[in-house]
Structures are given as structure tokens and as C-alpha cells.
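Heads up, one of the protein chains got dropped from this complex, but the rest are sitting where they should.
By written order: A and B. Residues from 1 in each chain.
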Amino acid sequence: MESADNAFITAFHLIVSMDPVLTGIVLLSLQVSLSAVLIATLIGLPLGAAVALWRFPGRGLLITLLNAFMGLPPVVAGLMVYLMLSRAGPLGQFGLLFTPTAMVIAQCLLVLPIIAALTRQVVEDLWKEYAEQLKSLGASRARAIPTLLWDGRISLVTTVLAGFGRASAEVGAVLIVGGNIDGVTRVMTTAIALETSRGDLPLALGLGLVLMLMVAAVNGAAFLLGESARRQAG
Amino acid sequence: MIRHGRRFALGLVLLALSSGTVAADRHIILASTTSTEQSGLFGHIIPRFRDSTGIDVRVVAVGTGQAFAIARRGDADALLVHDRRGEEAFLADGYGLERRDVMYNDFIIIGPGEDPAKVSDADTAAEAMRRIAGAQAPFASRGDDSGTHRAERRIWESAGITPSGSWYRELGSGMGPTLNTAAGMDAYVLADRGTWAGFGNRQNLTVLFEDDEALSNVYGSLLINPERHPHVKHDLAEAWHRWLVSGAGQEAIASFTRGGEPLFVPVVTR
Partner (left out) sequence: MSDLRVPVGLLPLALREVGFRHGDQDLLKGITLQFGSSGKTLVMGPNGAGKSLLMRLCHGLLRPTEGSIRWHGGGRLGGQALRRRQAMVFQRPVLLRRSARANVEYPLVLQGVSRRQRRRQADAALERFGLSALAGRPARVLSGGEQQRLALARAWVMRPEILFLDEPTSALDPAATKAVEDAVLTFHEEGTRIVMSSHNLGQARRLADDVVFLCRGRLLEHSPAETFFTAPASAEAAAFLRGDLVW
């Protein structure tokens, strides 16, 4: 249990000392994961809602795919994005490999199915309740989407947080497409993996505690936001 | 509330867009091995190179096999690895223009302090491996086609043994995770000296055998053929490639120490 004690002390020191390297890593982690979640949310919410509201050929297949991709292994997502962004791949000309942008793309791929699939479920349930009323009030299906997303916001915040949890916790994808370059693409999870492989377990665990604090802080902020929304809207 | 939300979202979008342009311009991507990265060598020599040339070197540390694969796809500007045969194949296939020895250190055989296979009494690396196999003592192999793994297979070959059985465990992991596992199960393991020097979770493990010609570990720098991959930053990469074997580069490598001992020996002093 010695290393666990050390880990708490290490984590404490890391936070108190505001180590600039660690600060940079934390900020990059937040930047990459929040960007990925934001983009996935902007695509996933309307996509999930559209799948919930419209019936079209292949819809069942799409839903199955979205649900299945919720469990996409990060390493596989990383490999797919690597092959796309590699110089020998279709998007190679943009030179995005081993940059934070590549990490955002890979995490987006991991998060999008979660947000889209859970949004579909939330919106479909709401639609059962709302369909007649909204139609009566003169809303088209397309116009109903923002209304339903807004009314489902409390559940959807949880959905987005689930996406953020996945993004900030994964290491496989960012390691492959980011390369864990010191000061450029090193984020919390890849730093933890690195320190583990260097055998510095207290530091690795300390970084892990800092990561958990970071995720908890984001969740806490979202919780407060949700509570104020709940109070406003009942 | 809503207005705040919008401003927040806008900020995030800007954040997302800005992420592609962090620290740009004069840098190269160097594909290298985890052993060099984890020893801390790059943290010592890259700032010196950057100060004298203004070029930053971004290290992607992977196994040697993966480093070759990255370079063959054109995703790295430079290569620094430790597998002579693989390096020669890379040149022969036209992906590299030139290969230079840069530095060397050595592999060491590590095991539990009690040394049940009496490896420390061996005269050669091959004999040490034969003792391990004879005692059926647990041995942790990288099993990841890395430079170290390739070196390990060469030594088994020279010892006339095809390792198999429950004592021989192929982990498919990097050097660090392999050492972690070996420490956990009191296994023997072949490691590079650099990673071992920087490794913190040794538990009961200790160096049991070293200093044998068969354990020599030579690192080579490869200049990538710009005809194969025109986008590669050839000029910057060439500056790095030349600097490594220059007086300044060799001096930088020699001055990197850990616990007072140098970890890599520059070739010019060989």
C-alpha cells in the first residue's frame, strides 16, 4: 500500500506546486476532450434526434451501428484515424497526424456514437409524449428537433457527460494518433501510461488522481448547470 | 443562462479550432524507440539541438517495428532506432538515403535477486540464457517485435534454444510494462540499460549479467528518402541527422548521465 500513500502525496504536491508541465498537460487534456465532445455534441444531438423522428430505410441498421459503436475500442478508433490521417492515407495531405487536432478527431469518433445513440433514445421517448401536441401547435418535425432537445436537456447533459467521460479516460486512440509527444500531444492518460511504463507508479497514480479531479470538476460544473436548469424548468 | 451557454460554446469552438495551430513551423517528427525516450536522453539533447538550430524535434516513441512502419508510411521526418537488420532492410527498400551509427549502450539480463538459475555465474550471454531455460525459470519476453525483442531472439538463436513452455512468457508490451510484469512475477528479462536506469518499480529485480559482445545495442540514425515521401522535411531532418554525429551532438550524448553514469556511449569514442 506504500505506493498508494505515495500517490496521494504525489498528487497533492503536483496540484499544490502548480507544476507548469503538469498544468500544460491538464490544459491540453481539457482542450482536446472538450473540443471532441463539443463537436460530437453539435453533430450527435441533431443526428440522434433525426434518427428518432424519421422512419427511413436502413434506420434499424443505423441504430444498431450507433449502439455497437458505443463500444468501439479506442485503439481501433485510433488506428482508423491514423490510417486516414497518415501521409499514405486519404487525408494525409493535411499533415494532421501527431497533432492535437488528430486527437480531437479520434476522440470525436469515440464520443459521437455515444451521444447520438443516447440522444436518439431520449428524444424518441419524448416524442411519444410530445408528437401530437407539437403537431397541433404547428411545429414540423424538423422544427420539433430543437424543441425536443431543449426539453430533454437534463437527460442530454448526462449523455454529453458520458461522452466526456469516455473522451477523457481513453488512452488508446490519442496515443496512436497523437504520439504522446512531450509538450505537444502529451495528455493526462498518455502521461499516466508513460509513467507506468517507466515504473514510476506513485507519479502515475498521482497523475491519475489529478485526472479524476479534473473529470470530477467538469462533472460538478455540469451538475450545477443542470440543477439550475431543473429549478428553472421543473 | 442561454446567452451564457452560447458564449461558452463559442469559446469551445475557438478552442477547438486553435488546437491545430499550437506551436508550429520549424519542427520535425522523430520516430524513435521507447528505450531512448524513457531513459530521458531526448530531454537532454533536444534542447541543445534546438538552441543551436532553432529546430524542434517531436519524439514519437514506439517499438522499433512500429517506428519503421510509421516511417515507411511517410509519417515521420527522421528515425533513430536500434535494429541493424531492420535498418538495412529499410535502406534496401529505398525508404532511406543513409544510415549512421550514432551511439550505443548495452542490453543487460535482469532477474530476481536470489537468481535461481545462477545466471550471474555464466560466462556468456548465450550461456546465461541456457541456464534460464535449463532451470525453467520464468522469463518475460517483450514479444512485440521491438529492437530489444529482436536482440533477445538473436541471443536465443545463438544459444541453440527455441524458448517455449509455461516459463517463457511473451508479453507483447513495451520495455517498461515488461519490467513491471517481470518485477511482479520475479521473472528474468532482457532489458536495455537506458530503460532500466530510468525505471522506478524494480522491487526484487537486479542486474545479473552484463558486458558481452552479444549484448551490444547500437542506435542508428536514418535519413529518409525525400523521393519516396516529398512532404518530409528533408532539410530539417538532415540537419538533425548530421548534428547527431557531429562533435556537438556526440558531446551532448556523452554528457547525458543518470546517477553519475553515462547511459549511451557516442560512436566517435568507440
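We take it that a residue touches a chain if its C-beta (ideal position, glycine included) is under 8 Å from a C-beta of that chain, and two chains touch if they have at least 3 such contacts.
Model, not experiment: these values are computed from the prediction.
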Omitted chain's touching partners, listed by label: A
Absent-chain contact - pick from A:N6, A:N67 or A:T147: A:T147
Residue ranges of chain A at the interface with the undisplayed chain: 129-130, 132-140, 143, 147, 150-151, 153-154, 231-234
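One rule holds for everything that comes next: only the chains that are shown with their structure count from here on.
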Centre distance in Å when chain A and chain B are each reduced to the mean of their C-alpha atoms: 32
Chain A-touching residues of chain B, taken from the complex the two chains share: 1, 9, 12-13, 15-16, 19-20, 22-23, 29, 34, 38, 42-43, 58-62, 73-75, 174-177, 179-180, 183, 195, 198-202, 229, 231
Residue ranges of chain A in contact with chain B within the complex: 31-32, 34-35, 38-39, 86-89, 92-93, 95-101, 104, 179-184, 194, 196-201, 228-229, 232
